[in-house]
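One protein chain omitted, others in place.
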Amino acid sequence: MSGNTFGTLFTVTTFGESHGPAIGCVIDGCPPGLSLSEADIQPELDRRKPGTSRHVTQRQESDTVEILSGVFEGKTTGTPIALLIRNEDQRSKDYGNIVETFRPGHADYTYWQKYGVRDYRGGGRSSARLTAPAVGAGAIAKKWLKEQYGTEIRGYMSQLGELTIPFEDWQHVHANPFFAATDNPTVLTNLEAYMDDLRKQGDSIGARVNVVAQNVPVGWGEPIYDKLDADIAYAMMGINAVKGVEIGAGFASIAQKGSEHGDELTPEGFVGNNSGGVLGGISSGQDITVSMAIKPTSSIRTPRNSIDQQGQSSVVQTFGRHDPCVGIRATPIAEAMLALVLIDHALRHRAQCVDVQVATPKIAAKKEG
Amino acid sequence: MSGNTFGTLFTVTTFGESHGPAIGCVIDGCPPGLSLSEADIQPELDRRKPGTSRHVTQRQESDTVEILSGVFEGKTTGTPIALLIRNEDQRSKDYGNIVETFRPGHADYTYWQKYGVRDYRGGGRSSARLTAPAVGAGAIAKKWLKEQYGTEIRGYMSQLGELTIPFEDWQHVHANPFFAATDNPTVLTNLEAYMDDLRKQGDSIGARVNVVAQNVPVGWGEPIYDKLDADIAYAMMGINAVKGVEIGAGFASIAQKGSEHGDELTPEGFVGNNSGGVLGGISSGQDITVSMAIKPTSSIRTPRNSIDQQGQSSVVQTFGRHDPCVGIRATPIAEAMLALVLIDHALRHRAQCVDVQVATPKIAAKKEG
Amino acid sequence: MSGNTFGTLFTVTTFGESHGPAIGCVIDGCPPGLSLSEADIQPELDRRKPGTSRHVTQRQESDTVEILSGVFEGKTTGTPIALLIRNEDQRSKDYGNIVETFRPGHADYTYWQKYGVRDYRGGGRSSARLTAPAVGAGAIAKKWLKEQYGTEIRGYMSQLGELTIPFEDWQHVHANPFFAATDNPTVLTNLEAYMDDLRKQGDSIGARVNVVAQNVPVGWGEPIYDKLDADIAYAMMGINAVKGVEIGAGFASIAQKGSEHGDELTPEGFVGNNSGGVLGGISSGQDITVSMAIKPTSSIRTPRNSIDQQGQSSVVQTFGRHDPCVGIRATPIAEAMLALVLIDHALRHRAQCVDVQVATPKIAAKKEG
Partner (left out) sequence: MSGNTFGTLFTVTTFGESHGPAIGCVIDGCPPGLSLSEADIQPELDRRKPGTSRHVTQRQESDTVEILSGVFEGKTTGTPIALLIRNEDQRSKDYGNIVETFRPGHADYTYWQKYGVRDYRGGGRSSARLTAPAVGAGAIAKKWLKEQYGTEIRGYMSQLGELTIPFEDWQHVHANPFFAATDNPTVLTNLEAYMDDLRKQGDSIGARVNVVAQNVPVGWGEPIYDKLDADIAYAMMGINAVKGVEIGAGFASIAQKGSEHGDELTPEGFVGNNSGGVLGGISSGQDITVSMAIKPTSSIRTPRNSIDQQGQSSVVQTFGRHDPCVGIRATPIAEAMLALVLIDHALRHRAQCVDVQVATPKIAAKKEG
């Protein structure tokens, strides 16, 4: 109820604050028999962790994960899997100058009003650091989905500020610090220069991230309220700094006609994917395609007008180690959240419909990359 | 679990199909003591119902609501409120020609694959008709929020296909069939002509709808996963045909810098509302602003390629009584869903934080309309 | 949250008051493809309904059920099944004398304090009449469990006041008005005489009811908190007037030694059933055996001391049509609740463990009737 658990059948309950002793989560509902160790989880955490390039926060955190339960002799037992990540770099003195004021665009004002408590240490629980446990849980979900259905979940950054980044090939995503699906040197150099310039200004910038799930079976998602796309929107909008979510054609649908938008069916598969792989809230077997807008970081060096806890005018500057573009590290987070939505619906579908047999084979699922 | 209940503390469990005997819902968690009768609910249903202009479906449904429980001597008792709406116009023969084929862009393919059942009668449970019970529940939520906090929830259509519709004043929304916030005759004439032309073509079109909640107290929303904006995205993306959701600056955030996006605070209130009234998932006291993209109706007269239940090529045309632009009737639905999200978070906030007192008065909430 | 929904994956959300327009429920999560009509449900409602003998309340209610949704062409569709039962005999003037006072042992005092509302019409929502929708839902659960697993759920009254009633054979349960599993004329005559005497006194009496589920597969139930026996205890204690619940040996376990209590295993099955079919919260494949204590009705003609709404001393007598032993009609209710617990756990087990294969065959399940 208090908003720290994700999912219905495959649940992730997180805990921790940016500068407390530890962060982590309890994963409940993972099917038994999945082979699992820390080595399956750590690589995803490493993709998200700070300090991997000069374009992200320089906070030093190894984000080393420990599995505390739920795995026996290398396999999941069906009981809760607890993940623990100790916080290491807790230089909370960096935050001294914002203890009494509120950053424009930051949660510190609303948390204080809600709870009557001001945890000024690095944003406390509102820190994007709290996405790490979900990334850990997502690694487990990804592995299970891959083994059971061949499902592949991948993301990339498609826009940084005004710079759009063309999609060329998935293999490039891991080869640059921007999660860009390109190896075009001009594009990458522009991105580097853009970020370097931004850091000098002491400012931050927004971004667009896309995620795609391939090989998702037809039939996942619930009607009316827990539609697959509704749950995806919930998951993505819940990622820190996300301000907009699209499925398939998204906002382009506004100007489309029905004769253009509705993807025709042929015996060989769907023609086009305006639906983004979801029809009536239920997966169609096509690729699930999601796009999201990520706002610029609110913690910047540029001076801004604000108020203090007494309600008086104040000027605030943030000198801590912050990402100038939180969108850069958002790609593995978005992938994890999509994996968590999908595994949850996979289990929900099994509960109610495991016996369902339709009369004819499913149509072929065309891939559109 | 099976996706027919909305909410956590103020829950709405819906039932019914487009052409079954009845539709309705059970509302649980409504505080006791609210004065309530059918007269509070029917006007909202009337705003959504079919047949109110030539631009929407001509199906004849009075959508008369009956309260079956939960109200005694004119006041809510704290026990479940059941709403019943009998279906009246069940001309399911209209659907005869699509019994064996699947409409491109429609849920009939995915429902069939999921459940192994083909309820061909007007889309069965996937019909947008199933938004009516939520609109009824939303009327109750609206009334309670208004009485308790003065909260005002209103929506309007801001774009129809390529035609953008300027916002002028809330009072105009009820005075035209498009939920347009304008009385500009040129704009309204263009909308009429656009729709008339579309009907002649046998095609459909997308739309954009905005909803705004004013006088929302600071502090509603949960951290990490049940963020207020995440729950709003879930609610809106769950409305039939919605393909994208934005909060505040939405996708425009991508190209904004932090020094531009973060709304500064002053003793008199926030300056600007890029946040859309939500910071860190918690309401800030500013207006909650939401925008959504609605795809064109998939049931159109234009012939489309498809397959039949045997997987063979087929051509499908839909001759039933369908909305050429489902976006038109989406405004009251979006308002209702926003009301349901807000009342749920109001109750959640009371449960955990009713005793919280912050040290200083809240900053003034500027209205931006 | 507000306590009107039962279950996790197979949920039953009830509504209605004793003397309102109607009662009913929405059942969500029923697997698709189950053949279903009112004829499957009505017989169970008839077993519970009032007026079937002189030993139960003489209120006249046909309790005719209407299926409003979720069934198409005679089969469940996987979407919500709404059941509606109109109230017919609403002689609420019978309750006139208790409008201002509180019955000792009745919920009218606590409801008033909780909600600030006094629905004096027949107990409002606290009436045992509200078990009818659950009995309807239970009929569906029973049918599905029987078809899928051969599960058989049956109950009987084993004690009425001081009179213990020996179990002889299931076939007798339906042949007398007491749900007694005997056709011994002395026993039945004693029961009749006991009840006739009680009615003359204007008093009421407690009872014990047992329920048994046979052919429950091994493996249902969750560890730690949603143990199968914990959920059964929750379901039974939630039935109006139940004050105690036992599984297997129950309170007799207190004086047992481990060498006596633990049911030994042999290749042919378990020896004994002190466990009541549940080990560590998970079904063992043995019969699930449950016993419960039902308190005497609080609405009696005998004058009792009480207070009125102003807190002043008062004397209360209840002249409405009440059951002198609510335990008599509790048997079909207890069966229904057990069925609802079992189907919920069946689906939960499928979600997480549908792929589990143990190395050797399950041991034979001995029946102990």
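For reference, chains read A, B and C in written order, and residue numbers begin at 1 within each chain.
Going forward, a contact is a pair of C-beta atoms (placed from the backbone, for glycine too) under 8 Å apart; a residue touches a chain by one contact, two chains touch by 3 or more.
In this text the structure is predicted, and so the values were computed from the model without any measurement.
Set against the missing chain, the residues A:42, A:69, A:190 or A:317 yield one that touches it, A:69. For the chain missing from the display, the contacting residue among C:141, C:213 or C:293 is C:293, taking the whole complex into account. Although one chain is not drawn, its touching partners on chain C can still be listed: residues 1-6, 8-9, 14, 102-116, 125-126, 130, 159, 161-162, 198, 203-208, 218-227, 229-238, 240, 243-267, 271, 274-276, 278-285, 293-300, 302, 304-307, 309-313, 348-349, 351-353, 356-363.
Where chain B meets the chain that is not shown, the touching residues are 1, 9, 29, 31-33, 78-79, 223, 347-348, 350-356. Listed by residue number, the positions of chain A touching the unshown chain are 1-2, 4-5, 8-9, 11, 13-17, 20-26, 28-29, 32-33, 66, 68-70, 72, 75, 77-82, 84, 114-117, 119, 121, 124-125.
Simple rule for what comes next: only the chains that are shown with their structure count from here on.
Rotation angle, chain A onto chain C, C-alpha superposition: 180 degrees, expressed as a multiple of 5. Distance between chain B and chain C, defined via averaged C-alpha coordinates, is recorded as 39 Å. Averaging Cα coordinates per chain places chain A and chain C 45 Å apart.
Chain centres here are Cα averages; for chain A and chain B they lie 26 Å apart. Within chain C, contacts with two or more other chains are made by residues 1, 9, 29, 32-33, 78-79.
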